[in-house]
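Removed from the display is one protein chain of the complex; every other protein chain stays in position.
== subunit A ==
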């Protein structure tokens, strides 16, 4: 205890000394205030975080482990145990051979259908939403507020209510059952949230920038393309994440508005998992589910980085 360093630390922790620290006394608090690693707040914080992580990660663990086991091993019952013998056969089967009631092509067909639905849907919906948001934020036209209000109300109407009217709409347009019909549906249903996002983002941009561009003779499109767009990477990434995950995970519209040959991956997955022929192949089902979830996961990981970079770039005020 005679160690002078520890005496200093004690003095630093003494609140009375801290307040009165007399002139010329060089032993008082100095520099960064020491923080204890195992304070009650920290234990509580990290404890909660670990608990929540386990809660979410455990099912994932079970899925991954099960998908790597053979059926005999699964029947032994230890669902938490890692595989004694790792096999990728279930993954191969889920991708290429698993049977639905209709075909035995595995998920691959659904995957490519989903891609063919996803790419145009994301592009079209983001293009339409960004231009609409820009127009609503910056070019107030007669009735623009009303239009925006109606759009927002649209976000609160349950999808089920609109299912049948849209079937009729698509039939009248001659798009029912086709991929483009589904693209149209995804674009429409993505509008409220994405237009809101874009409108708010553009409205928060300095108005004087927009005015300066108008004085410089730029019109609607030039301001959008040359001034606004280069400044809005972050919001495009956000919108893209919302749309990609939303459209990829969609099941309802996929099953209602397309024919079996165009079924997206989620529908295909459902048909594989729920097919009643033969034994339940848990490992194949787990692998198929993981495969289906992979795309949104990759989007999150890939764009997360871009997202942060985008925000950082926008933060430098110009």
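Throughout what follows, a residue touches a chain if its C-beta (ideal position, glycine included) is under 8 Å from a C-beta of that chain, and two chains touch if they have at least 3 such contacts; residues count from 1.
To be clear about the criterion, contacts and distances are computed from a predicted model.
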item: Undisplayed chain, where the name is taken from the UniProt record, one of "4Fe-4S dicluster domain-containing protein", "Sarcosine oxidase subunit delta", "PqqA peptide cyclase" or "ABC transporter ATP-binding protein"; value: "ABC transporter ATP-binding protein"
item: Which residue of A:231, A:256 or A:299 touches the chain not shown here; value: A:231
item: Candidates A:43, A:102 or A:212 - the one touching the absent chain; value: A:212
item: Interface residues of subunit A (partner: the chain not displayed); value: 206, 208-209, 211-218, 222, 226-227, 230-231, 316-318
